[in-house]
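A single protein chain has been removed from this complex, and every other one stays in its place.
Moving on, here comes chain A:
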Amino acid sequence: MSHASVSSTARFGSLYWAIQAKRNIGVRGLFVVVLAFMVAYGFLFHGLFTGSGFAKFTQSWFPLALVAMAQAILMLTGGISLAIGALVSLGAVLAATTMTGPLGVAGGAALVSLVGLGIGAVTGVIVVKLRLPAIVVTLAGSFIIAGAALLVLPRPGGAIPPWLSDLLAGNTPAAFGVLVVVVLLWKLYLATPLGLSLYAAGENPVGAYRSGVPVDAARIAAYAISGLLCTGAGLFVAAQTGSGDPIIGNSFTLNSIAAAVLGGIGFLGGQGTMRGALAGSLLLSLMISVMFFLGFTPVAQYVAQGLIIIGAVAIPQFRMRAR
């Protein structure tokens, strides 16, 4: 590792990279586990390392990665959202009802983004400014948003232009490319003062406030970004299935929490990293696929997922107590 020598020399521009290297330390173990699962999955499913196999796998991972990020941002601020699934559904039905209409693909995508940002921002204002518990506000919000999705499209239907479906969910790794761009944008956000404040605002809000951090703004921005990621995931899910379904997002709420927790994001705020959450979502995605190939019934999969979440929460606790 080079960071130790770098920061002691005068090459100050490398402070950023030294900090990034330090952030890997907590998630190295997780990366190893993910790699092991990847190899196991490669054995079960030989097509993984072909072009289309990789494309298909990353497509099944992509929406989970987005909602894991959406959940992780909020958990880093000390919040949580139970409206993730409903927002995914809303994004999906909005995309399926507008993209073949007069708005077109660009207009539809803009609408989906704006609705996600808007609902997220409103939720953030309610939670942060009115000082209401996030878990209650987002649970209530999930019913309102799910209702809105049903109003837009009461039963599965609508359509996504086939070329868009082919582009995002065809045989090319376009989804993976989009994910790389999303991650890069996140790194950029985290390099702004507001983005970096997220950690301080989540872990030590009083200290952050005293230090001059705009704590409220950082938290509200996190809710808005989280909403955008959710409806974006919904758009992708609609493209995958070629149509809209008002309840398609339901399973994402629990899975987003599972992925974030697997990735080492703590419930108390400010603990964990986004790369951890992404690795967590990849691990969860692999586990779901492996269970599928091993012939687990859907019910058994839910039981296994529940056990995995409890285990993921318990392991760091036990490790801390052992110290």
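By our rule, a residue touches a chain if its C-beta (ideal position, glycine included) is under 8 Å from a C-beta of that chain, and two chains touch if they have at least 3 such contacts; residues count from 1.
Going forward, contacts and distances are computed from a predicted model.
Hidden from the displayed complex is a chain whose UniProt protein name, among "Protein-export membrane protein SecF", "Sugar ABC transporter ATP-binding protein", "Thiazole synthase" or "Aspartyl/glutamyl-tRNA(Asn/Gln) amidotransferase subunit C", is "Sugar ABC transporter ATP-binding protein".
Across the entire complex, the residue among A:55, A:139 or A:196 in touch with the chain not shown is A:196. Among A:27, A:208 or A:235, only A:208 touches the chain left out of the display. Check A:18, A:148, A:168 or A:237 against the missing chain and you find that the one touching it is A:18. Interface residues of chain A with the unshown chain, by the touch rule above, are 3-4, 7-8, 12-13, 15-16, 18-19, 21-22, 188, 191-193, 196-197, 199-200, 203-204, 206-213, 270-272.
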